[in-house]
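Take a look at chain A:
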Amino acid sequence: MKIGLFIPCYVDQFYPQVGIATLQLLEKLGLEVNYPLNQTCCGQPMANSGFEYKGENLIKMFEENFQKYQYVIGPSGSCVMHLKEQLSHVKSHLADGVFEICEFLTDILNVKELPSEFPYRVGVHSSCHGLRGLRLATPSELNENPSDKPGTLLKMIKGIQLVDLNRKDECCGFGGTFAVSEEAVSVKMGTDRIRDHELNGAEVITGTDMSCLMHLDGLLKRQKKNIRVMHITEILNGNNEVK
Partner candidate 1 sequence: MSSREEILEKIKKNKPVGAILPVIPDFPGDGEELEKIFEKSLIKNSGNLISTNSINDIHEYINKNYSPAQKICSLIKGIEGNVDIEKIADPHELKDLDLVILKGEFGVAENAAIWLSENTMGFRVLPFITQHLIMVLSKKDLVENMHLAYKKINLKNVGFGVFIAGPSKTADIEQNLVIGAHGSRSLTVFLMN
Partner candidate 2 sequence: MVSHAKNAEKFTKDLEKVDWHDATLWGARSKRDLAAKSIPEWESLRTLASQIKENVLANLDEYLLEFEKNALLNGAEVFWAKDGEEHNKIVGDLLVKHNINNLVKSKSILTEECHLNQYLEDLGYDVVDTDLGERIIQFAKQPPSHIVTPAIHVKKEEIGELFHQYIGTEKGATDPQYLTEAARGHLREKFLNAEAAITGVNFAIAENGGFVVCTNEGNADMGANLAPIQIACMGIEKLIPKAEHLGVFLRLLARSATGQSITNYTSHFFTPKKNGKLYIVMVDNGRTEQLGREDFRNSLKCIRCGACMNTCPVYRKSGGYSYGYTIPGPIGSVLAPGRDDHEYASLPFASSLCGSCTNVCPVKIDLHDQLYKWRQQIVKNGNVDQSKKWSMQMATYIFEHPKLFRFMGKTARLFMRLSPRFLIYNSLNKWGKSRELPDSPKQSFRDWYINHKIR
């Protein structure tokens, strides 16, 4: 099984520990993982701003970087969703090979246990693109049999206490350039999500997308709240130092 590691541009630059956790987690599960060195961005920021056409070269670059891999795994539901869509537009075989890390662990690897420990009260932020785009879990709007891939994995972690939220999968208001172009609403949405986690006693907010967590973290730090954010791969990989 040849695995290509896709690390979103902002994770590469600002959250290397998330890339490291993803890589280590996959290696611990016995996989051979390579990180192609010339990757940059999937093109989603441009596309969501109305400049989808500008991403054409970026998708070509992605294909070149990852063409020899059967699976491409990334720690982001949002980027993976965008890649899947764009790759299927250009009829690339990679469209079916790109996975968000949690769905890869549950659906392809059938992971049943993880040796990690994380003795904290954790609130899960269900990032929308992973949730509603990739169906990492059943969105609260739908009358379907409930499933929850990130939750299934987190429940394998020793000592973890998952908190219930009042609004279990409401958007945090990051939304890419939305966070800046609709600053006021974005900040209000994020603040309200934090309040929900806070009211329900979360010490750590985790999720499948560092971008949403970056937005929440920015608010938490400005508001001097004693809640930390961690990417789900960090917890699954056993990083239990809450900074």
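If you want to know what made the cut, all candidates are chains of the complex that A comes from, given by their letters.
As a convention for this text, contacts are C-beta pairs under 8 Å (C-beta built on N, C-alpha and C of every residue); 3 or more make two chains touch, one makes a residue touch a chain; residues count from 1.
No experiment lies behind these values; they were computed from the predicted model shown.
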Complex contact for chain A, selected from 1 or 2, goes to option 2
Considering only the defined contacts, which chain A positions touch candidate 2 in the complex?
7, 9, 11-20, 23, 35, 37-41, 43, 45-55, 57-58, 61, 128-129, 132-133, 139-144, 167, 170-171, 173-175, 178-190, 192, 214-215, 217-219, 221-222
